[in-house]
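All protein chains but one are shown at their positions in the complex.
Our next item is chain A:
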Amino acid sequence: MEKQLQFAPLAYLVFDRGLKVLEMNEAMRNMLSNKSPKHFHEMLTIASMVYFQTYFLPAITLHGKVNEMFLTIKGAAGSVPVLMNAVEREGRFECAMIEMTIRGEYERELLQAKQNAEQINRETAAAYEELQHLLGEVKCKKAELERLNADLHQLANVDSLTGLKNRRYLEQELAGLLVKSEFGFPLSLLAVDIDFFKRVNDTYGHQMGDAVLQELAGKLLNETEDEGTVARMGGEEFIILMPGYSIEWAEQLGEKLCRNLEMADWQHVPVTVSIGVTNYQPGDTATKLFARVDKALYASKNAGRNCVTVG
């Protein structure tokens, strides 16, 4: 049996707590470059030595054995990977080692593949995070754009002094309505102009003039309710667009406006308005419509102001 152990295809080694080599078999000796090492660690590569010293003693002290520890031995033809089992018996460590050069290659390949996969995972995770970050940025930018757009829309369509719709909005709206009117959809409009507004500005200053325009805007909105769209065309001139309403209805609104504004309580300076009324006639363009309603307005001015003329 002892002879068999000498030549068994298995490296066998005994060393003591001081790591001093006490015995080894032929298979062990054949594996080594240094045929008669005094201490176990002389047989190990640097990395193995560190690993061994870090883990072997704590492990065997606590458990009395070590299983499947992977180490590399300094062999005659370079380093030899081995798998070692060890037990402690009577203060001596008995170790059996199996060379695993071929198996070691598989392990190394597996380890390499694992490390590559981990690297790819890390890169993928990082790329994903970057994408998430960019997506977040895009969302923020989009929200900002939408907000800016809404602001722009507001700026483009609203008269900043009175808060009413502006000329640009009205012209766009009218273009759409004219198409419908060609097919018989009724459309009326009123031109409203403040009487003697120049006197207000001259007497009380432009600031007061602006305040009057703002107050009138509010009153026009109140009186019109949802029957039409009130817009400021510039200066002291306003247009009320009444899609779906007959000219008679528009005229009635005009009369009501003149009456109620004259009677109204004015916070600043009381004013009256002159009004022209017209409606869509076949073949009308925006220009023709505006020209006719302006003409009616001037007729009201000439008739002594604070009245309504249908044209």
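Keep in mind that, in the parts below, a residue touches a chain if its C-beta (ideal position, glycine included) is under 8 Å from a C-beta of that chain, and two chains touch if they have at least 3 such contacts; residues count from 1.
In this section, contacts and distances are computed from a predicted model.
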Hidden subunit of the complex - UniProt protein name among "Cytochrome bo(3) ubiquinol oxidase subunit 3", "Xylose transport system permease protein XylH", "Tripartite tricarboxylate transporter TctB family protein" or "Sigma-B regulation protein RsbQ": "Sigma-B regulation protein RsbQ"
Candidates A:E2, A:E68 or A:D265 - the one touching the absent chain: A:E68
Hidden-chain contact residue, picked from the options A:A8, A:A59, A:M208 or A:A291: A:A59
Contacting the left-out chain in the complete assembly, out of A:A8, A:M49 or A:M208: A:M49
Residues of chain A (touch criterion as defined above) contacting the omitted chain: 17-20, 39, 41, 44-55, 57-59, 61-63, 66-72, 107-108, 111
